[in-house]
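Handing you a structure now.
Here the complex is missing a single protein chain, while all its other protein chains stay put.
First chain written, first letter: the chains are A, B and C, and each begins at residue 1.
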Amino acid sequence: MRVLITAFEAFAGSPVNPSEQVVNAMQQAGLSGQQLFTSVLPVDAHTAPQILSDAIEASSPHIVIALGEAANRPVISIERAALNILDFRIPDNEGNTITDQPILPGGPAAYFSTLPVRAILKRLQASGIPAELSYSAGAYLCNMVFYLLMDWASRQPQPVQAGFIHLPSLPEQAAARGNSGPSMSLETSLQAIRAAIECAIEQHAQNGG
Amino acid sequence: MRVLITAFEAFAGSPVNPSEQVVNAMQQAGLSGQQLFTSVLPVDAHTAPQILSDAIEASSPHIVIALGEAANRPVISIERAALNILDFRIPDNEGNTITDQPILPGGPAAYFSTLPVRAILKRLQASGIPAELSYSAGAYLCNMVFYLLMDWASRQPQPVQAGFIHLPSLPEQAAARGNSGPSMSLETSLQAIRAAIECAIEQHAQNGG
Amino acid sequence: MRVLITAFEAFAGSPVNPSEQVVNAMQQAGLSGQQLFTSVLPVDAHTAPQILSDAIEASSPHIVIALGEAANRPVISIERAALNILDFRIPDNEGNTITDQPILPGGPAAYFSTLPVRAILKRLQASGIPAELSYSAGAYLCNMVFYLLMDWASRQPQPVQAGFIHLPSLPEQAAARGNSGPSMSLETSLQAIRAAIECAIEQHAQNGG
Partner (left out) sequence: MRVLITAFEAFAGSPVNPSEQVVNAMQQAGLSGQQLFTSVLPVDAHTAPQILSDAIEASSPHIVIALGEAANRPVISIERAALNILDFRIPDNEGNTITDQPILPGGPAAYFSTLPVRAILKRLQASGIPAELSYSAGAYLCNMVFYLLMDWASRQPQPVQAGFIHLPSLPEQAAARGNSGPSMSLETSLQAIRAAIECAIEQHAQNGG
């Protein structure tokens, strides 16, 4: 099976992004028995869509999990839905601040994740990894990539397991901010994403995918 | 140098306590060049004081760091002061609920930590470990042990570096609670306490201790 | 202009609901120069849809603002989108716990509010009322009523200004919970909803509605 995992580069003044570190660690270790593809997307509303699209085209994936960082969340957030809206509270890395615009004019208001989100939640919690189902991926680059991913998935002839998972900041990021914010170790986040991929593979297999 | 690290047993329905796991890990690994003593205290207002006292007597320590768990805090909390008050929001493990009582009737209202708390904070943050100075250790067993420890230290002929550090819950505890609460990995908490001990040893040496 | 404001009855063990109190206060005071209709909906997934539908039919409204309580939010939450999902963390008042079901099978994944949410936000903040735009109305009764309301609005021949606003708990509710949770006075919430209605009326007039 072909599995694509995407991440984001660092943004908002932090030198690192936990999603990029998770993807790099997975890239190094590989995915036993599966073909793993990874892509680190720019935090740039104008170029991220094309780079996502290229990564999808290059991998022709059965499963796609897009990752991003949610700096104020203490647990793994398994996102349920992407909204067709852009509303940036901070500029992206190229200085774009987009407010109250649709991602795809005329597109549906939202797409639901096609990952087995409930199964992933249960798997993570059973593995001792703090996690939650989330009903909002925000209105920044993460939600944008999530929406575009699901829009692509909706146009595929075969069902694709696709969705988005937010990771907490790394401990070193929280330490650098010095503001008592939450964090999660790279090891725990990596373990979470490995478990999520396993769930997606199992469901894909069950669906005869 | 003789270093005593204390922890607490599990409480409040959780099967584990991060402080106990840190102490057990340190006990196994030892402390290079120093004599390490450890003690796991009961979450019992009636017996904890004696067991603390025994641990102190058995080790005759130059440095004491007492550890406990603060389930709702996302970062390492380096406590500055212990208050002479008991005010339990939940019963201890023996069912005692003590409200608005002094720990030591007639004792001073508070003791300050004699650990180099500012140096520890800087060391942790420089090491990428999220940490804060805290002005309240609560009014439960943690604060009680902290107060009794400092009361002992105040009566020693030689200065003792003594104090209290609160650890976040472990990821598996947060996962079991299922409520999106914060956590910190055992590795990060262990690294924090090792760094705190180093700071205390350095200061003790500087003081000609 | 005909304006319909809906609220919810008390739930989750609290004897009151701020939305019901706001609606009752508005009902008593009336809405200068407009026809005001109000309805207090049951926290019951099986009967709330019909009672909402009846209220809409009885008032044939140009503007509808549905209100509900968000107990853990400290500010007025102007909701942007309703998702087609039911996922209850607590049972409703009739004991129904619905998990991972659509509100309307085959319905769109989401509807956006057609209230002038950005203008309402600015109006509230300029009036000294703490407020935010929210990207999730949850997956309980509030989101259900919001979704059904927008589904109705989407089928009207003329544009309807419709949407949902979450209110914080009242101070007496937070006091009864005894858990340091946030609250907002009835007066502030009432002032907020009056300002929101004004914004909606102004936009409706501008749209030639």
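A few remarks follow.
Note that contacts are C-beta pairs under 8 Å (C-beta built on N, C-alpha and C of every residue); 3 or more make two chains touch, one makes a residue touch a chain.
Quick caveat, the model's predicted, so the values are computed rather than measured.
Although it is not drawn, the missing chain touches B, C when the whole complex is taken into account.
When you scan C:6, C:84 or C:188 for touch with the missing chain, the hit is C:188. Of the listed residues C:132, C:151 or C:198, the one in contact with the hidden chain in the full complex is C:132.
Summarising the interface, subunit C meets the missing chain with residues 73-75, 124-125, 127-132, 170-172, 174-176, 178, 180-185, 187-188. For subunit B, the residues touching the chain absent from view are 80-81, 83, 85, 87, 100, 108-112, 118, 133-136, 138-139.
Keep in mind that, in the parts below, only the chains that are shown with their structure count from here on.
Subunit A and subunit B have CA centres that are 38 Å apart.
Taking the mean of the C-alpha atoms as each chain's centre, subunit B and subunit C sit 47 Å apart.
Touching two or more other chains at once is no residue of subunit C.
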